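What follows is a set of notes on a single structure, which appears directly below.
Removed from the display is one protein chain of the complex; every other protein chain stays in position.
The chains carry the letters A, B, C and D, assigned in the order they are written, with residues numbered from 1 in each.
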Amino acid sequence: MISAVMVALLVTMVLALLRAFLGPDRYNRILAINMFGTKTVLFVAVAGFLFGRPDFLDIGILYALVNFVATIAVLRLSHYEELVSGRSGGAGE
Amino acid sequence: MTAQLPALQVAIPLACAPLCVLFRVRFVPWLLFVVAAVGSLVCAALLAGRVASEGTVRYAMGDWRAPAGIEFVVSAFNTPVLLLVSLAATVTAGYARRSVAAEIEPRRRRLLYACLCLTLAGLLGLAVTGDVFNAFVFLEISSLATYTMIAMGQHRRALLAAFRYVVIGTVGAVFVLIGIGLAYAVTGTLNMADLAERLAEGHDNRALQAAVVFVFVGLAVKMAVFPLHAWLPGAYAEAPSVVSTFIAATGTKVAVYVFCRFAFTVFGAALVFGVLRIDRIGLALAALAMLVGSAAACFQQDLRYLLAWSSVAQIGYILAGVSLATASGVSAAYLHLINHAVTKAALFAAAGLLVMQLGSVRLSALAGLGRRMPWTFAAIVVAGLGLVGVPPTAGFVSKWALVTALVERGMWPVLVAMLASSLLALVYVGRIIEVVWFREPPASAELEPTQSPATPASMVAAIWFLVLLTVYFGIDPTFPGGLADAAASALLGSGGE
Amino acid sequence: MIAGLYVYWALFAVMLIGLYVVISHGNLVKKLLGLTVFQVGVFLFFISVGKVAGGSAPIIAEGAGPYSHPLPQVLILTAIVVGVATLAVGLALAVRIFESYGTVEEDELERVADEQPEPNGAFGAQCVPNAPFGSERGGGRS
Amino acid sequence: MMTFVLTNVTLLVILIATAIAISRMRALYEATMLGALFSLVTASLFVLLDAVDVAFTEAAVGVGISTVLLLGVLALTRSREAVTPRRRHLPALIAVLLAGGALGYASQDLPAFGAADSPVFSHPITGTYLHQSQEDIGIPNTVTAVLASYRGLDTLGELVVVFTAGLAVLSLVGPPARPEETMPRADFHLADYRIIRIISGILMPFILLFALYVLFHGEYGPGGGFQAGVIFAAGFVLYGLVFGLDKAQRVVPRVALRILVSLGPLVFIGLGLATMLLGGQFLDFDVLDPNHPEEGQHLGILLVETAIGFTVAAVMTTVFFSFASRGVSR
Partner (left out) sequence: MIVVDVMSGVLLGAGALFALSGGAGLLRFPDFYTRIHAAGVTDTAGAGLILLGLMLQVSSWETGVRLLIILLFLAMTSPTAAHVLAHAARRDGVPVWREGDERR
C-alpha cells in the first residue's frame, strides 16, 4: 500500500513539474513549486517507511520549514519589485 | 614540541586570521600577519632541518592511522615550497604596512590581513597535506581568500577580474573534485600513499585515466597553463599591490608543486608520462605559453599587466621542466620555480611602490622618471634582467639548467621556443628601460617636483632584499640548487613513497 | 551493462548541463546558477559511489542491515558548504559589479568598460538599486 | 527493490528535466525558483541514496539560503525579466563535448551502482568507520564521527571556508546597516502581512528549538553543526523577510554577529592546540579525558559541532543582512 502512495506522490510531482515548466506567469510557477515542496515532504516520510528506516523524519520537518521560507522569500522579493515600480498601484486596490 | 611542527605550520596562520578580525585596533592586524608569516618561516626552517636529517616526516591528524585519518607528509619535495611561501609571506609582511595604508580604506584593512593569513594557511596546508580531499579543501581556502583580496583593488576592473577568477577557479576546483571522485570510486581511499599503492597495477583502468586527466585540467587552471590562463593577467594586475606581490610569488608555484606531487607520487610517472603521454601535451602547452605570454607582454601599456603576462610565460618554462619527467628536468623546474618567485615578487613590489608614489603604472606615466627615483627603477632593471636570464642573476642559472635538461632529452622545438621567449623578454624589459631612462619626462611631471615624497624605507628594503636575493642565487646557486635536486630525487626516486 | 551505470550517466548529464550554462550564458547571476547545477551533479556522483543496494543510512542501529559508506557523505557535507561559500562570494561580486557598471550582462559590461574607461574608483555607485526589503533611507546618491 | 529503481529513475528524470529548464529559462526569477526545486529534488535523491545528513544540508542550504541570496541579488541588480540572448555556444559545446567524452570513457570501468564488492566497500577503512568507531568513539551516527573526529581537519578547513566567505561578503557588500538606518516605509505595515506575521511569530520559537535539537542530536540521528547553523539562519531570514530588517537586527545585533563569526574558528583551532598541549596530536580528542578516551571524543565532537553551528549561523545571517541592507543603505 505504501508503494502505491509512493507512486501517486511521484506522479503528482511530475504533474506539478509540468505546471512549473508550462506556467504562463510567475505566480503559476510559484504555486507549482510550493506544491512540489509539500509533495517532497510526504515523499521523504513515505520513503522512510518504505525502506525500513522510519526514524529519519527530521528531514521532513526541515523540508516543510525550508519550503515555507522559500515561498515567502520568492513572494516577498519578487512581489516587492512590482510595488516599487508602482505597476500595481502601490498601497492597495 | 618539534614533533608537532607540521600541524603548527598550518595552525599558526590559521589562528591569526580570526584574531585579525576580532582585534580592530590600528596596527594589530598587521602585527598578527607578521606573527603568522614569521611563525610559519620558523616552522618551515625547523622542518627543513628535520627532513634533511631524518628524511620524511609523517604527522597523523587526531592520532588516527593514515588511511582512516588525515596525515601530513613533509619530505624533500615540499620543504622548498614551504620555505618559499613562508619567505614570500615574511617579505610581504614587511612591505605591507605602508602599501596597504596607501591603497586600502581603513574599514577593509583588517579583512585584507585576515585574508592574507588565510591564503598563507591555505597554501601551506596544500603543500603539506598527504590526503587528496584535504588538498581540495585547502585549495578552496586559499582560492576563496585570494578572490576576496583581488576584489579589494582600487579600480572597478578589479571586481570583473575577481568575478572571472571566481568562475574559472571554481570550475577548475570542481574538475579536481571529479578527478578525486573517479580515483576514489576505483580505489576506495583518499590517502596519497595508499592511493599510489592501489593504483600501481590498474594502469589500464579507464576511470583512473580519466581521473588523471580531470585532476590535471583542474590544476592547469590553478597553474594558469596556456589555454586556461585567462584569469591571471586581470587578477595579478588589478589586485592591491601587496596581494599581487604575495600571490605572484606563491599562488601558481604551489599549484605546480601539487601537479608534481600528483604526477610522480600519487598516480606514478609510469601512468602519467608512460601510458597517457602527458609529457608531450605538457611540453607543447609550455612552448605555447612561453611564446604567447612573452609576445603579449610586449604589447602591454600597463607595467603590472606586462609583469602578469610574463608570469604566464615563466610558468611555461616551469611546466616544460616538469613535463620532461627526468631528474634534471624536475630539478631545473624547481630551481626556476624558486628563482622566478623571488624575481616576480620583487618586480610586483616595485610596481606597488610606483603605484603608491605616482598613482598609476602606465608606461606613458613612467616616462623619464629614472633619474627621479633611481633606487626603485634600478631594482626593476636588475629584476627585469633576472626575468630575461642575464648571467649574474638567478634567472640565468635556472634557464641554463632548463636548457641542459631539454638538450639532454633532445626536445629541440621547445628549446627554440624558450630562446625565442627569452629574446621577447629582452624586448619588453628593454622597453621598460627605454621608457624609464632614455625618454624625456613629460612636461606635467616637472610641475610637481614634490610628487616624489620620501620613499618609505620598509618598502625599498623589502624590494632590494628580494633583488639581492636573486643576484645571490645567481652567483651562488648551491642552496636553491641543493633543495631542487633533493626535491627531484624525492619525487622521482621514491615513486610511490 | 546499463543496469549498473544508468545513474552515473544521468549524473554526468546534469554536470554537463551545468557546465554548459556556466560557459555559454552571459548573465553573471545565471553563470552562478549554472555553477551550482554543475557542483550538485558532482556531489550526487560521490554519494552514488558510496551506496550499497538494499543498504541503509550509516547510523548504526540493531539489525539495520548493510550500511552505505559514510566517507563520501562526509566529503560531500564539506563540498556543499564550500559551494555555498563560493556562491555567496560570487553574488557579492555581482552586486558590486552592478553598482559600478550598471549592468550584470557580460556583453554590456564590455561595452560600458570601453565607453567610460575611467570613472572614479570602484567605490562610486553609479545608480541606486531598489530597496528589496521595504525600507528606504534618505535619498542615496543617485 | 523495484520501487527503489522506479523512484530513483523518476527523480533522476525530474532532475535532468529541471536542469534543462534552468538552462533554457530566460527569466532569472523563474530560473532561481527552478533552482530551489532542483535542490529539493537533489535532497530527495540523497535520501534515496541513504545520505541522510547530506540531504539535510542540501535542503537547508540549497533551498533555504541559496534561493534567498539569489533572489535578493536579483532584486538588487534589478535583473530584467529576460536575459540577453547573446550566448557563446561554440566554446561551451567544445568544453561539454570534451568533458562528456572523458566522463563517458571513465564510466566504462566504474564499479556498478550499488555493488557490495566495489573497491569502496572492500577497503579496510570501511570496517574502521562502521565497526571500529563504535569502540573508539561510540556514537551511532558514523557520519558525524568521521566528520568531527577521523577527518576533523576537513571540517576545520570547511569552517575556515565559511569564515572566509563571511569576510568576503563583509568586505564587498559592507557590514549590515545599523537598525535605525533601516526603518521600513510607511506602507510596509500593510494588512496583507498580518497573517504571515502571526504565523511566523508562532513558528519562530519552534524553528530555533528545532535548530538546537538538530545541533545536539547530531550524534544519534541526522544533524550536526552545519545543518543546525543553516536552520538558525533560515529562521532569522524568515524573521527578517516578514518583520523587516530593523526588527531582525534588534533580535540579532551586529556586534554579536561579528564576534560569533570569528569566535567559531578560534574555538575549533583552540581545541586543536589544546589537545596538542595536553600531549596528543592536533585535534586528538582522546587526551581531553585521559582515563576514558571515549568521553573525551564525545566532549570534543560536541565542542566542534557547537563551534560550527554558531559560526555557520552567524556567517549566513551576516551575509543575508549585508545583502538586505545593501539595497537599503545605498
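To be clear about the criterion, contacts are C-beta pairs under 8 Å (C-beta built on N, C-alpha and C of every residue); 3 or more make two chains touch, one makes a residue touch a chain.
The structure presented is a predicted model; accordingly, all values stated were derived computationally and were not measured.
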Contact set of the excluded chain (shown chains only): A, D
Residues of chain A in contact with the chain not shown: 1-2, 4-5, 8-9, 11-16, 18-19, 22, 24-25, 27-28, 30-32, 34-35, 38-39, 41-42, 45-46, 49, 54-55, 57-58, 60-61, 64-65, 67-68, 71-72, 75, 79, 82, 87-89, 92-93
Residues from chain D at the interface with the omitted partner, ascending: 192, 195-196, 199, 202-203, 206
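By definition in this document, only the chains that are shown with their structure count from here on.
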Rounded Å distance between chain B and chain D, as computed from the means of their C-alpha atoms: 32
Where chain A and chain D are represented by their mean Cα positions, the distance between them in whole Å: 20
Multi-partner residues of chain B (each touching 2 or more other chains): 133, 137, 140, 144, 147-148, 151, 178, 184-185
Chain A, residues touching no fewer than two other chains: 51, 55-56, 77, 80-81
Chain B residues touching chain C - in the complex, by the definition given at the top: 105, 133, 137, 140, 144, 147-148, 151, 153-160, 162-163, 166-167, 170-171, 174, 177-178, 181, 184-185, 190
Chain A residues touching chain C - in the complex, by the definition given at the top: 51-53, 55-56, 77, 80-81, 84
Partner chain D, residues of chain C touching it in the complex: 3-21, 23-27, 29-30, 32-34, 36-37, 40, 43-44, 47-61, 66-78, 80-82, 84-89, 91-96, 98-99, 104-108, 125, 128-137, 140-141
